[in-house]
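Coming up: chain A.
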Amino acid sequence: MSRNHFAVLLFALLGLSACTGQQDAETPGTFRAALLTAGPVSDAGWYAGAYEGLLLLRDSLGALVSHQQTRTPAEFDEAFLSYASSGYDLIFAHGFEYQDAAMRAGERFPNTTFVVSGGGRFADNVVPLIFELEEGSYLAGMIAAGMSRSGVVGMVGGVAIPPVEGTFLAFEAGARTVNPDVQVLESFTGSWDDVAAAKEAAVAQLGRGADVLIHNVDAASFGVFQAVRETVAAGGTAWALGMNRDQNDVAPDVILGSAVIRIPESFLETASTWQTGTLGGRPIYAGASEDVIDFVLNPQLLDVVPAELVAEMTAVRELIRAGELTVPRVPFVEGEPGVR
Partner candidate 1 sequence: MTPVLASLRGLVRRFGSVTALAGANLEVFGGEVHGVLGENGAGKSTLLGVLGGVVRPEEGELEISGQPVELRGPRDAWRHGVGLVHQHFTLVPSLTVLENLSLGRDAGASGFALPQTRVRPAAERMMARTGLSVPLDELVEDLGVGDRQRVEILKALLREPPILVLDEPTAVLTPAEVDSLFDLLRELARQGRAVVLVAHKIEEVLAVADRVTVLRRGRTVLTSERGGVDPHRLVRAMVGEDAATQTAVGLGAATGGVVGEASGGLLAGEVVATLDGVRANRASGAAALVDVSLQIRRGEVVGVAGVEGNGQRELALLLTGRLSPPAGVATVPDGVGFIPQDRTVEGIVGEFDLVENMALALHDDPDAGRGMWLDWPWIRQEAEAVRSRFGVVAPDVGARAEGLSGGNQQRLVVGRELRRARDLLVAENPTRGLDVAATAFVHAEIGRITSVEGGPGVVLLSTDLDEVLALSTRLLVMTGGRLLEVPEGSRTREGIGRLMLGGLQPDV
Partner candidate 2 sequence: MPETDLVLFLEAAVRLGVPLALAAMGEAITERSGIINIGLEGSIIGGALGGALGALATGNAAAGVLAGAGAGLLVAMVFALFSIGLRTDQIITGTAVTLGGLGLTGAVYQARFGATGTALTLPTLAPMSVPGLSQIPWIGSALFDQAPTAYLSYALAPLLWYYLFRTAWGLELRAVGEAPDAAQAAGVRVRWVRFWATLFGGALAGLAGAHLALAHAGTFAENMSAGRGFIAIAVVVLGRWNPLWVLVAALLFGAASALQFLLQALGLDLPYQLFLALPYLLTLAALAGWVGRSRAPAALALPWPKER
């Protein structure tokens, strides 16, 4: 019986490969870059930014690029191995979860460089790329507290991973600079794509009096905006804030502004550094000073935000850019203060 199933399998694969074509001939000297994501790149958010970065490497640096979406931790090693052993030079692993596997792969493939977004460990060829989105969400917190009439603001997250917890921590800190008594609600839905759950989490917070909501639920963020929109439609007052990318045009009627990561530009910068041979041995911090992180106000709603609040926020942004203000974040990179 098993023999026959094997035969079925062989049949299937032979059938598929009957009209096999050849792979692209390798152009010698071409630089190869790969991207690993743990979620779909069609999320119009965190992973989409990385994919755009990969395409930017292709278009700007002429890199040969490839992408794989992994589904389980067991695939991490396999993907690294496959890419590294087929000659990829630079592998972007877009998520902290890749770090252990990247360290193992780094040891095995010294000629390949591994960049782990949000990673916490590093080696000569393993580089954590730390997006300091906290700086953007700190500014978002200021706007939130300034715009809140109720003194209650809310945060809706997908899964409580360090990048999310960090942005929420900074959001709360930013809010307190404007209103020390502000009350901050926090909910997690356990999912990055369950829009309905994100909406219900937002509705529950709105019901508790929150009137400005920020999210970090990636593809499900629309649920938060929808909840705010419905509140407004029902005669209430509420605002939302975008995260990860400039979401101001997603719901231009309710989004005051967005905390933005310019992932593509950051990838390009990292790749350029790699080409100069100076990448490695230390983490890369990509924040406001590197112009990777920003907070972008929604031009369509500029008139509803008090000018003083905008001015205050802009001033703090300049301080952060200048490195004169350190935004609180969850430290997680080896060697950082507070990390064992």
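FYI, contacts are C-beta pairs under 8 Å (C-beta built on N, C-alpha and C of every residue); 3 or more make two chains touch, one makes a residue touch a chain; residues count from 1.
For anyone wondering why these and not others, all candidates are chains of the complex that A comes from, given by their letters.
Just so it is clear, the model here is predicted, and its values are computed rather than measured.
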item	value
Pick from 1 or 2, the complex member that touches chain A	2
Residues of chain A that touch candidate 2 when the two form their complex	40-44, 48-49, 51-52, 154, 160, 185-188, 190-191, 193-197, 199-201, 203-205, 207-208, 210, 219-223, 225-226, 229, 247, 250-251
